[in-house]
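The complex is shown incomplete by one protein chain, all other protein chains being positioned as in the whole.
Going by the order they are written in, the chains are A, B, C and D; count residues from 1 in each one.
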Amino acid sequence: MTGNSLPVCGQGGADEALLTVRGLRVVIDGLHILHGVDLDVAPTGVTALLGRNGAGKTTTVKAVMGLVPRTGSIVFAGTELSGLPTHLVVRQGIGYAPEDRGIFAGLTVAENLRLAERDGAPAYRLVHELFPELKQRSGQLAGTLSGGQQQMVAIGRTLLNGNRLIIADEPTKGLAPKIVAEVADVLARVAESVPVLLVEQNLAFVRRLGGACAVLADGRTAHRGDTAELLADEAAARRLLGVGSRRPAGGSAVPVTTEVAL
Amino acid sequence: MIVLLVAPYSALPVPGLLDGSLGSPGSLQLIALCLVYGALATGYDLLLGRTGLLSFGHALYFATGLYATDLAMLELGFPFLVAALFGVGCSTALALLLGSVSLRVTGIGFSMVTLAFAQAGSILIQRNPGGVTGGEEGRAAPADLLPGSLVGIENTANLYWIALAYLLLTLALVRWTVSSPTGRVWEGIRENERRVEVLGLRPYGFKLVAFVLAGGLAGAGGVVYLLLTGGAAPQAATSDATLALLVMVVLGGSGTRWGPLLGGALYTWAAHRLGDLANSAAIADLPAVLRVPLSQPLFLLGTLFIAVVYVLPGGLAALPARIRAARTGSAAAAHTPEGGSA
Amino acid sequence: MANPASAADPVPAVTATGDPVPAVPATADPASAAPVPAGAAVAGAAAAGAVPVLRLRGLGWSVRGVPIVEDVSFDVGEGEFIAFIGPNGAGKTSLFNLISGIHPASHGKVELDGADITSEPVHARARRGLGRTFQTSSLWSGMTVADHVRLAAQAAAGPMASYRIWRRAARYAGQVADTLERTELAHRADTLASALSHGEKRKLELAVLLVSDPRLILLDEPMAGVSAEEVPALTALIRSVHRDLGRTVLMVEHHMDVLLGLADRLAVMHHGTLLALDTPAAVMADTTVQQAYLGEAL
Amino acid sequence: GTAGTTAADGASGTKSPVKVGLVYSKTGPLAAYGRQYLEGFKAGLDYATKGTGAVDGHKIEIAEQDDAGDPAKAVSGAKDLIGKGYRILAGSTASGVALQVAPIAAQNKVLFISGPAAADKVTGLNKYTFRSGRQSYQDIRTAASFIGDAKGRKVTVLAQDSAFGQANVAAVKAVLGAQGATVDAVLAPPSATDLTPFASQAKAAKPDLLFVAWAGETASALWTSLSQQDVFASTKVVTGLDLAASYPLFGPAAEKISFLNHYFGGAAGTVVEKAMADSVTKAGAKPDIFTPDGFTAAQLVVHAIEANGGSADDTAALVRALEGWSFDGVKGRLTVRAEDHALLQPMFQVKLTGSGAAARPTVEKTLSADQVAPPIAAIAG
């Protein structure tokens, strides 16, 4: 639909990218899910991966992690990842907070974090400073945590090690508006020191974090550029994401707390 | 199917597959056993593949039909037809009783409760209470109470017809019930039991119907088996027997129309014929390293089974689809993947 | 979090039956107590004297001594639409599970149309006309879309219809076509549920619900994970069920703008208790709710 | 229908062969017995046909069917053989097999010679069924011979609560109870693995004679328990001596047990035994407890065919030829009792010397066939 010509605009050129994905293809059970995803993650700040439901965002991220069979080139800081099993990909210095949070419900919060320890000096101070709640609840079974607390565990695990890249897949899904705001704060802070690849449906959230973006459609990269520019361009946003910067649905008279619902 | 109808009249030798011509009593007996097990597996699949119930005690109902019929003739002097009805009635009633208890638990708990009941039944039969079951020796069926047309080697063809009829009955019944309103609920239960409850249907009753139906069919299988083997033996009630049914169903492909039949027949054929292969001269001449394992039929069966699990996931019934998929898959791979995701 | 007052007396002194004003239990924690000013009579609320569709009294559920839902009491009038909001882990799903019978209540009472259903199993409640969807799509993955609707239609015809093992299963062609039309799934009738997109799965959940025509509908986060693009259609569908068919609906949702357009009343849950139940405007204006749920605007 | 084997006659050069089917355990739990049986059968055939393998020029063809110890498989095998025109069947390592194949033989009017299966019920089961081995009753009579005068003595039977164990208890009650002994039983579940309590119970019963009827995998555990509970100090213990491979299972108790025995290699000292031993040894095996059963079966088969001029077509004639036949067998003089087809045969009292792998049996006393003869059973059908 959008053709293969990829408008590359703004910054985020391939040269100095930390993670470079080219021609990524994924076939599962004979289904072609990705056919040609290109993606660059800048060495600083947030890079957003956007697209409609089923566009292939999660699959792209999983392919980078080696969680699904993939072909194509995935270069991270000079290392080719496409042949590596997942645990070795992670050991390159990538922290991953998956879409469904990947919490081990039967383990305690402390055990969930301990499992993620990779190098000698896990940064518990940082994690506990960001999420004091995790310290208080360290003995609680993670399965009984609320959704927001679980999300904190998931993000906390990525911060424990000296990672060079953090990948967060829809960290706000199913979260209450207040927590969404909190998560946005945390990610903004994290992105100051470690680059973040963010998959997100909530455009308000993406806008808040800014940075570069790539938009997927039907298993292909349909657009790459700057997030703010994309969201400001009504026509492009509608074409690529199916929405404009619109008013809340339902025509309620109540002043809604902005676009959380998007 | 047509092959099955003309089999008794055929003098066709089937080297390798059968020892002797197709219509010879030995071959007919083996084919009939294959049909009975095919039918048993089809009935068992009503639980496993259609309703999603993993019962480890199905052999109990088979053995109940077998023993109840035999003992009704031996101890109560019932004529065969009455005894057969009694046998099927007993297994159905037992399935109703034990099913209503064991279905109170779900998941692996259900499997284990059915296993426990079947184990208890198996122990009882082995224990020879009151000298009735014959313990480890079993009891031979009384020839004088059986109809003359079912006794004697020259009447093997009649037994074959009965086995075939039983198979057709099972296939028809399973097919019919699966496409009945109840079958639709079974499918729902198999996929997501909780969701069925939320619709206002109590899964328990529907599972019980499946359990009783499968139990009754197994009991009828026991009756046919009694005719074929001329007696009841405790091997029929062991947990191994249920395990064999499970293996058959999976071998063929559970939840499919022909899979369990195929699996049951293949398993039975292998169990009988692999013995001959294991004892054949060709193997006796091999060096010890090969000869020793190959001369054990169970070893061959076990390895064959592992091989099928690896090479044919989804069972034999999935084979045509897999071949088709492999063909189109390679064809599609050659083209550009335009259609993309669904 | 524990509430000694209500623990001692699981059924708090409640306003007289038929009181159109929803009962908001007082909480022990003064900080979070700040009760919403008792709302004016709400559109769609039960008229005085009429039996409410759903009535909860002191409903509670605890797991191994830890209270998860505490002392919830309110009435739902015929044709009302109540939306539930609250932080993650507030107990919204748990409350729905108590109402629909997935979990047995530890204390308190649930009444449907005046009948006490507290100890009834899930299927019995469903037969009384209580339908629900789940927070994570709960479908029969190996069945086609049409089969889903057929099974639901069959179930709606009463359990005896499903025990006719000697009959061929009815096709329910008219009902299936209608429902799929209404939910815009007609073109996917023969698709396996597992192959549907997320939004379509959500629609199918609604289709299954609609065909059995329940009196009271519980929807648990029907919009979760649905892309922004699909939200309006789904919202419209839910609205038509409520407005056109006149069904009573309870819905949990985090998408504020969606529910503000739908709900007659807004219920706020926090730490297992009902913090507020009032008109959307009143609830949104409440500072406690702002703090507990909405946080700073984003 | 089944075409007979009468096609060719003596006139043409090669005479029609006689087919004999063996249904026995080639595999399964009783495979060791089955192997002995087969070795014995081959040796017996060789002996009875004087190395020709033929009777009156009619070659004897053997076909084997494996029953794996399962009656259902045995019946299928038997039906297959009968369907192919076999008029003589032999075999049955397990009692269950014998009891279920015999009726099939009767239904189809073929001769059936049961093998090592010991169940008394096989005797007199029907007129087509014979046996080539000993039966439980003969075991019990041998055991009874250890007690001398039974009057006023106390006998305890330690057995498994299975059909085999129950039959043994009943037989002991019938034999020794009739002679004035008080008989009681300690029955252990067949599946019980820890037998210490039962050994202690048997000891507490303080019998004059403890008769142990045990089969299966727990034998070794049982003997260990009996030694540990020191049963041998207070009581005479009698049991059956099984195949040679089982001798070590008695452990250190071996020398303290009085054994009744059907047969062990070298027990009989007869000419026929020598012939069998030579033949079996030449085939690379050793005579053991059930080798004579195969040997005797072959003798019976050859005799029946001989008496019918090299044909096996007339089953009634085969039966007539065997009934009342008396001949020299491996264990001495053997008689097929005409009334119920019991095989009357001598039995042995045996001692083991040495224990473990070094245990060797020696005959203490040979009991004549009459001394151990079972009561006459009425032939059914």
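To be clear about the criterion, a residue touches a chain if its C-beta (ideal position, glycine included) is under 8 Å from a C-beta of that chain, and two chains touch if they have at least 3 such contacts.
Assume contacts and distances are computed from a predicted model.
Per the UniProt record, the chain missing from the shown structure is "Amino acid/amide ABC transporter membrane protein 1 (HAAT family)", taken from the list "Dihydroorotate dehydrogenase", "Oxaloacetate decarboxylase beta chain", "Peptide/nickel transport system permease protein" or "Amino acid/amide ABC transporter membrane protein 1 (HAAT family)". Note that the absent chain touches A, B, D when the full complex is taken as a whole.
Remark: the omitted chain is touched by one listed residue; of B:Tyr67, B:Phe117 or B:Trp186 this is B:Phe117. Across D:Ala174, D:Leu187 or D:Ile379, the single residue that touches the chain missing here is D:Leu187.
Among B:Gly65, B:Gly259 or B:Pro297, the one in contact with the hidden chain is B:Pro297. One of B:Ile108, B:Leu286 or B:Ala326 touches the chain omitted from the figure, and that residue is B:Ile108. Considering the whole complex, the residue from D:Thr14, D:Thr52 or D:Ser220 that touches the absent chain is D:Ser220. The set of subunit A residues touching the chain not shown comprises 65-67, 85-87, 90-91, 96, 98, 102, 104-107, 111-112, 114-116, 118, 157, 161. Contact residues of subunit D toward the unshown chain are 27-32, 161, 187-189, 191-194, 196-198, 200-201, 217-221, 223-225, 228-230, 243, 245-246, 248-249, 251, 356.
Take subunit B: the residues that touch the chain left off the picture are 101-102, 104-109, 112-113, 115-117, 119-120, 123-124, 127, 129, 239, 243, 246-247, 250, 292-293, 295-299, 301-303, 305-306, 309-310, 313.
Note that in this section only the chains that are shown with their structure count from here on.
Distances from each chain's CA mean to the overall CA mean are smallest for chain B.
Subunit A and subunit B, compared by their mean Cα positions, are separated by 51 Å. The centroid of the Cα atoms in subunit B and the matching centroid in subunit D are 35 Å apart.
Touching of two or more other chains is recorded for residues 342 of subunit B. Note for the complex: subunit A touches subunit C at residues 52-54, 144-149, 170, 173-182, 184, 201, 203-205, 208, 241-243, 248-252, 254, 256-258, 260-262. Interface of subunit D with subunit B (complex): residues 1-2, 26-27, 64, 66, 68, 70-73, 75-76, 79-84, 95-96, 99-100, 102-104, 106-108, 119, 161-164, 166, 189-191, 381.
Taken in their complex, subunit C has these residues touching subunit B: 100, 102, 121-124, 126-127, 131-132, 138-143, 147, 150-152, 154-156, 159, 161-170, 195, 208, 212.
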